[in-house]
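Some notes on the structure that comes next.
Shown here: the complex without one of its protein chains, the others still in place.
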Amino acid sequence: MFFDSFSSFIEMGGHGLYVWACYGLAAIIVAVNFISPVLTRKKVIKDIQRQNRREQN
Amino acid sequence: MWTSLKRLYHKMGSPKWFYEISTRWSPWFLLVGSALMLTGVVWGLAFAPADYLQGNSFRIIYIHVPASLLSQSAYIMMAAAGLVGLVWKMKMSFVVAKVIAPIGASLAIMSLLTGAIWGKPTWGTWWVWDARLTSMLILLFLYFGVIAIYNAIENEEMANKAAGILAIVGSINIPIIKYSVEWWNTLHQPATITMTKKPTMAPEMFIPLLLTIIGFYCWFAVWVFARTRNELLWRERRTKWVKNLVINAPTNSGAHQ
Amino acid sequence: MALEYLPDTDLSSKPLLCARGLYCERDDRVLFKDLNFDLSSGQIVRLAGPNGAGKSSLMRILLGLSASYEGALYWHEQDMARALYDFRSDLLYIGHDVGVKSNLTPEENLAWSCPNVTKQDIYGALKRVGLSGFEDLLTHGLSAGQQRRVALARLFLSSKELENKSLWILDEPFTAIDKHGVADLEQVIVNHAQQGGLVILTTHHDLSVPVKTIMLGQTQKASL
Partner (left out) sequence: MNGSMKALFKRDMLLAFRSRGDLLNPLMFFLMVASLFPLAVSPDPLFLGQIAPGVIWVGALLATLLSLDLLFKSDFEDGSLEQMLLMPQPTLLMVIVKVLVHWLVAGLPLAFIAPLLGLMLGLPSGGFAPLMATLLLATPILSLLGAIGAGLTVGLRKGGMLMPLLILPLYIPVLIFASSAVQAGVLGNSYVGHMAFLGAYLALTLVVAPVATASALRISIAR
């Protein structure tokens, strides 16, 4: 461990704000990339099911 | 040799095959990618020593550099997929090219944002016309062009082909753009510190970077697979295999039936 | 898919244009499938069918302007992809949009689309379509029908210019033309076929000579 304490880890020698902001933003973009295809998949499957039902009627 | 290559080509052109193989591989890419990212990020944030010049702000490197690298190679991959689609008329390839575009753009945005935030403690300002940041901005513009084509052309086949041509032309231009921006930069700002160019990097700084780079590539594969599968489901919605698959798929609306 | 085959006059002649297993769909609708035909010189072929049946799609596929189809096309028994230069050299196409520039005179319009003809020949052809005296007026002063006739004048050029243009593809050539003009145009089409050419056209006008018909649009609604 490079840092002495947890608070100095958060503070990052005064650069904490920048470092954590970067990691936060990156986490958001990564999360969007993981979640959006899952949501799209649900929607696509629903659309196909609806279409199949319509055609059976 | 030739026949097995040909067989592979036909397999890769088959949506069903791609769907199944990517479903099988995705968890492994996710697992390996997440493990690498976790190790790399924890190592980079907590254990790697601080940079003697930039202090702790240099820890941004572990996401900035992978995002930059990946968004550049994603553009090349997109162009290559477009080329394969145009020359060998392989529709699968167009699907992959299409799903790469938004992912690549999001990575370019990530690279720009982290670069700008990194710039604040390094240069004292949020935005500096540094060669790397400027090239990345232009790369984002190139992505915008490709995405705009997909949005503007309704006919899917036309849109795929047009975007393919644009991506190929763009990828031929990328090295020229990079070269001219670097040249321009040395002309106007000879004394700036480049953030990421280190002649030698200590191994305890470099290894975590390597881990996050590979980790990002694995995640990228997961994203591309997932989006491609969605596209395939919709394109192949009239085939038997999709219908069977969809009947068994659990969704909220399915519960009401 | 019904194909009305009229008895071919000359069975020994080799076909000029062959289609094998053509398949085309648009917006999830199958326009035609398993379409086969052999067209040989001397024929006048009409693409027929109700609106939206795929007449213009088939025409664009034959022309090579549309790549969204499956199946094979042969020109002079050679694969179309290889025979493209020959095919285009032999082709004279007049489309729905005739490609007449309103900022050019009829003479200049023809001089561009048929670069190897003499001025005399152009004047003669324009006379045949009733545009004598309009040769050097800007085309935007002409009526819509007259503008179409500028394009149709290409069919009336001397036989020397046309002799290597064996394939005519004409999209609704009889629209916006008066009775007299229709008879003239029909005559020129028949002449071309008799001299060994092949004419493929779409039209709502009934020609007075027997034509071979390719009927589209009789497939069941695509199995949705």
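By letter and in written order, the chains are A, B and C; residue numbering begins at 1 in each of them.
The definition used in the following text is that a contact is a pair of C-beta atoms (placed from the backbone, for glycine too) under 8 Å apart; a residue touches a chain by one contact, two chains touch by 3 or more.
Quick caveat, the model's predicted, so the values are computed rather than measured.
Taking the full assembly into account, the omitted chain touches B, C. Considering the whole complex, the residue from C:A67, C:A183 or C:V209 that touches the absent chain is C:A67.
Screening C:E25, C:E108 or C:D121 for touch with the missing chain picks out C:E108.
Counting the whole complex, the residues of chain C in touch with the unshown chain are 60, 63-68, 85-86, 88-89, 91, 93, 95-104, 108, 111-113, 115-116, 138. Along chain B, the points of touch with the absent chain fall at residues 86, 138, 141-142, 144-145, 148-149, 152-153, 155, 158, 161-162, 165-166, 168-170, 172-173, 176-177, 179-181, 183-184, 187.
Heads up, the rule we're going with is that only the chains that are shown with their structure count from here on.
Highest inter-chain contact count (C-beta pairs) belongs to A-B.
Each chain gets one centre point, the mean of its Cα atoms, and the points for chain A and chain B are 15 Å apart.
Chain A and chain C have centres, each the mean of its CA atoms, that are 58 Å apart.
Work out the mean CA point of chain B and of chain C, and you get 48 Å between them.
In chain A, no position touches at least two other chains. Chain B has no residue in contact with two or more other chains. Residue ranges on chain B touching chain A, taken from their complex, read 41, 45-50, 55-57, 59-60, 63-64, 67, 103, 106-107, 109-110, 113-114, 117-118, 120-121, 219, 222-223, 226-227, 229-230, 233-234, 237, 242-243, 246-247, 249, 251-254. Listed in rising order, the residues of chain A touching chain B in the complex are 1-3, 9, 12-16, 18-19, 21-23, 25-26, 29-30, 32-34, 37-38, 40-42, 44-52.
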